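The complex appears here minus one protein chain, its other protein chains still in place.
Let's turn to subunit A:
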Amino acid sequence: MTEKLRAAKSKAASLLEQESIIEPASRLQSLRDRDTLTRFDRDTDPDLQADEDSSFAARLKFRDAARRAAKDKRAEAGLPTAEEAYNFFTFNFDPEPQQQRRKKRQSRRREAELEREHEGEEESEARDEDAPLVRDEEEDLFIIDQSAQDFLEVRRAEYIGYSRRLQRERETLFVPSMRPVPASSKLPENVRPRYLEEEGLYVGERPHVCLTNQNILENRILKQAEGRKWFGDDGCIIALPDPIKESSSRPPLFHLEDELDPALQAVYRKALKTKHVNLYIAGMGDPQADYQLDVDVSGLIFSHHPLFSREHVLAARLAQMYDQHLTRQHKNLTRLLTDKVTQKCASKTKLPALSQVTQQRIAEYKHEVRHTRQLRDVEQEKDRALLKSIIRVWKELKALRDFQRFTNTPFKLFIRREKVDGEQDEQEFENDIMAEVSELEAEAEEDYQRKMSEYRRQHEEWKSWKRKQKALKKKQKKKRQQEEEEEDEEREEELGEEPEKPEPPEKPDTGDLEEQVREKAARIRRKPGEPVLIPELTVSGPITPNEQCPRAEFARREDVAKRALFIKVLYNDKEVSRTDSRTLNMDFRVHFGQIFNLKIVNWPESIKLQVFESVGSSTSQLTEVCVPVPESSVLTGSAPFEEMEFSSNQRVTFNHEGVGSGVPFSFEADGTNTQTLLTSGKLSCCVSWAVGEDDVPLAPPSSQPGGGMYSGHRQMDAIACIGASGLNDMKKLGKWAAESRLDPNDPNNASIMQLLSVVSSGDVAVPEYFRLEQLQEEFNFLSDEELQRSRRFRLLRLRSQEVPEFRHFKCVPSMEREVSEKVFQDYEKRLKEGEIIDTKEHIDAHRALVAKYLQRVRESVINRFLIAKHHFILSDVVSEDEVPSIGVLGWNLFKLAEPKRPLKPCRKERKKVTAQNLSDGDIKLLVNIVRGYDIPIRRPYASKPPASAKSGRSFTEPFTAPVSSQTPQQGSEWPFGQVTPLVRPFVEVSFQRSVLQTSTAEGPNPCWNEEIVLPFSAPNGDYSSTSLQSVRDEVFINIFDELLYDVVEDERERGNTIHTRIERHWLGSIKIPFSTIYLQSRIDGTFKVSTPPVLLGYSKERSLGSEGGYDAVRSLSEGTFLSLFITIEPQLVPGDTVREKFDSQEGERLLIASEVFEKEASGRFPKRPCLTTVIDINGKTVFVTRFIRPLNPPQELLDAFPNSPQETAEVVARYVSLVPSLPDSVSFAGVCDLWSTCDQFLTLLAGDEEEHAVLLCNYFLSMGKRAWLIIGIAIPEGPTAYVLTYEQNRYLIWNPSTGQHYGQYDTFCPLQTIGCLISSDNVWFNIQPYAAPVRMSFDVSKPNLWKAFFSRAFPDPGLSSVQPEGLVYRHTDRAVAVELQDRIEKVLREKIMEWRPRHPTRWNRYCISTLRQFLPKLELSGGREVAEEHRLELQSLLGEYRISGFPLHLPFSEIRPIIEAVHSTGVHKVEAPNVEFALAVYVHPYPGNVLSVWVYIASLVSAH
């Protein structure tokens, strides 16, 4: 039972497995799958259902049985009853399902007990369904019986036995066998497999396939129709070579860490001759290029063979000599040379012996004739000897044949005699001999002559020596007593060795000569009359047959017959083919006549033919012959056969008649006269390049280097002489041809001769230069010059180079003709001017030189700057509004809540405009003239009351009302009761040729408050910041006094008409450069007006204490002031200074420290300039303290006021201010300040505030003052440098450009902000709350007020100064000054006349002379007021004139600024009819070429 159970279990398990295979997903052991399980059980397993209901299953089975029974019934007659059948089947089948069911149950029980109920339900359901079926069945039994034949057929399960199946499969299926296929079946009948590899052709390696697989494949293919086409000639399946490479085609490159780029590294290779570089013929890649060498082996002739009999040896020798004879005859050298001799003799005689050249030619001819004759003699001798030896050998041969009594060789020699005409022959012979003799005679004669002359010369020498000796001996006798010792030495010296006495040469013996010639002729020549012997060798002789020969000979012949020869052809040491073996004939000649076609891939290196000899089965190599590789021009068909001689050093001996090889043998019977012969012979073959079907030579291109592979028949002529490369050089070739005296008649040289003639006539010019871009010149469109000539291109190029003249060129014409030559005139002029110094503009050469130098420095700096300008930073390109920080935002919010104060307006920040979107007319200069202070007032002409009264009256009438309103305050001071205005000033602003003026105000303290708008146009319409920075225009603000003169002539009209003439008198001016306005964007403040020291007709006396409020302030300063506000509308973005880092010689630490210092300073006080490093004139960064060093001022200045240090200081300051000022930010367009040292500054005589300040500071230091350099901001200069001194417990601020000094508490001190102080050892930055000098302390020792650069943390490294030790001043020549003075005066006079084109200009000489005297006084007083005295003087002299005028004081740099200054005063504009002018110029020289120029200009109007 347990066994049964186990079996059932296993069965059930297997069943389950089957189920799981059917639907594995349903077997998952989860609750979710349960449903599936049950359904599966019910639906897909009818067996299980059958288990549940055995009767149902049984019935089904019965149905089957019934069907089968019905079928059987048809087959057999007997029918079992239904009952029987039923019983039978039920009995048989019943227990099986029962068991199954139980098994199932058991297995299930374990797996899923939970399912039980559910399943049970289902089962019951199934039973319910089945119930009616069961009932039906019992009725159907009969029906089945009837219908079994109709519907059903019972069949046995079909099964075919294994063996039968195999058999059937064998019929339909084909299984290829794994056995190898015999080769015969793979190839067509009667074809031997052909292995390409053995034939020397390259066959790639086949891909590896398992042998069994290959066999299967072969078997299968062979069964196919046309199966054989898959097999190649070698019987293998056609396969491409294995495509898999063994190694990677891109092997990894290994390189070291630092050598990153292998492409750039050169591989060093020794200069080795590479052997296998050209192994493959170039161009093998393309299919057309197949090359074929034809090797034609025609035959072999042995000149000696071990099997030679003695007769053979002789016969071979005979044949050889006969061959030689034939070739000689063919060449017929003797005849050729003879002809040559006669020819040359003839041509020699033809030549006229006149000139030097022909003489030389004759000598050459003689030489040649002699040489040729010698050659001919040698040849003749050889001919004769050959003939003789032929005959001798023939005789020997005959003797041998007689001796051995048989013949081995068929050779037979006949000697034919040719009769000659005896007489003629003799004649010729004689002639020849005579000619030779005569020639020899001539030669001997010549030789004798030469020797004679030599002898004579020597004899002469000897004689003279003799004479000298005699003379010497006489002298010696005379002087012997006196100077014995010296004489001895001299004698020894003079005499030297005694020359030999020359022997006279012998006369040549002519008779002897003839004998010699005759003897020689007899030796080498045919005797006259003797018949010509011509040998003829035939091979017609009979050979003794074998039977008649002796034994030894017979053995030899047998041996010969056994031998066979064949030749192997080796190409590049590889055997490619071999000839058929041929037996050796009796005559030892082998004919092969085979041609081998070698299709070659490799470059031919060697072609060898190996001769093999086989005796029976053993073969031995006889020899090896190397055949040269033919030139590519050697083609089949045209190539001649060549006979290659070969020999072998094998030792062979025989015991028969064969003489052997390498062993001695003898012809003589007694064994003497032995000789040893080696196997040798000639191989006749021909190697040439094949010709293709379409007559294309299948030869590789000849450009391939042959590597010294010249073919045998190639004559080593010219190439050997001058090298192959020389062939290209025609000159060399020509030279070689001339040197080697090529015979032009020689047909061998014909081609060269022709070539040379072509060359000499055509003269092929070989360029003697190397060209980098080959063929460039040949394909050029046009020449460089043409390209250069193009004006348009030049214009375009200059524009892109930003040459100043063309930088702003907007449009360039598209046509060449539209560009006129004029465009370049300015540019070319400037280029030319570079060298020429304009002496008119610059007065003395020194200044011109300086100007030139300055120009050059400027250009170099500008170029540098232009480069730097192209380096953009982000802010240059991207304009980005800054995101307001929280603090700013909060402050703005707070401001919103502020109470509005409309009565206190404040300026709004204007929007800045970038330079790009500007054009002409967009920019305006706004000048707001607020008010003036202390304008000079008119001085009444006290001495001449009538005049002043008159003038006074003329004013009164039209201006009564306004004047009267003012007069209550001022009028009281005037001595006259009349209401005369003190002054009626107005301001005129001129800028860029546009002049505008304010309305006229009254009084010395006028208030205009007017805005003047001036248009601004940038140069060339370029509004970029660099261009704007370099604008050199200045804004002139002039104050004039307006005077009205009544010009009414007729008193009667006075009531009705007003005729007044306006006169303007210049009172003073302010100059403000545009660059200052541009860089500062606005200028606001009160400026001192520069007024002339003397103003005729005006007094600077203050209107005493009238306006109380201002007095306190004004009393501190002197002079006239003007309140201004200047700005540019719209506001422009000032250009940045250069960011470029200049190289420096300062220490790295110092540079970093200075950078940090400056950054910190600008961070805390952005408005205060801080300067630690500057750029010197060489463009190097230099620490600023290096510029400060005590330097001596000119001694003259110190001597001027020895007692007053204050005065001296002022004089020094004045001297410094006299050095012309040149703002370098203008000249070096925004580059930044360039600082020059003091000596450079004094040499250049130009510089801006810094240079002045440094010089002044250094002077003060040397004078023992405590002085500092102030870096600050002043108006109108902007950022500038001043000098601070400390004297007498107060600080003085010096303006170095003007020479003025201010006290610390001076309100009108132009210095507004002090950034830092610089001394020679430190820099202090101002960290006080205020920067105005009035409100700050200058005590640099207080660290909370001044931050020092060098502190304890970073001590001064001890910087040396860049300044020189001391300054050397040249004394300026007075005469130069006078000359300059005259010239300036002349120029100015001309100019004034020029400016007054419509009025005559009269000069008052008297006044001029007075002014001239006055000017030096002014200079002496240093420009201080000496006016009163001077005025009185003038007044007394020119009483009847109304004078207005003033002296102008300028430092001298050029004439142009002087002219401008004069022009700006407007003196020339006086248009009174009777006006006269006075002009005086004075130039005062200071040391160091510093010149102070005074121009006194005045207008005089007659008072009448």
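Some points to look at:
Assume a residue touches a chain if its C-beta (ideal position, glycine included) is under 8 Å from a C-beta of that chain, and two chains touch if they have at least 3 such contacts; residues count from 1.
Criterion: contacts and distances are computed from a predicted model.
Comparing "N-alpha-acetyltransferase 35, NatC auxiliary subunit", "Monothiol glutaredoxin-S11", "B9 domain-containing protein 2" or "ESCRT-II complex subunit VPS25" against the UniProt entry of the hidden chain yields the protein name "B9 domain-containing protein 2".
Only one residue from A:190, A:617, A:776 or A:1057 touches the chain missing from this view: A:776.
Taking the complete complex into account, A:793 is the one of A:793, A:1354 or A:1395 that touches the chain left out. In the full complex, the hidden chain is touched by subunit A at residues 250, 253-255, 257, 260-264, 772-773, 775-776, 779-784, 786-787, 790, 793, 796-797, 799-800, 816.
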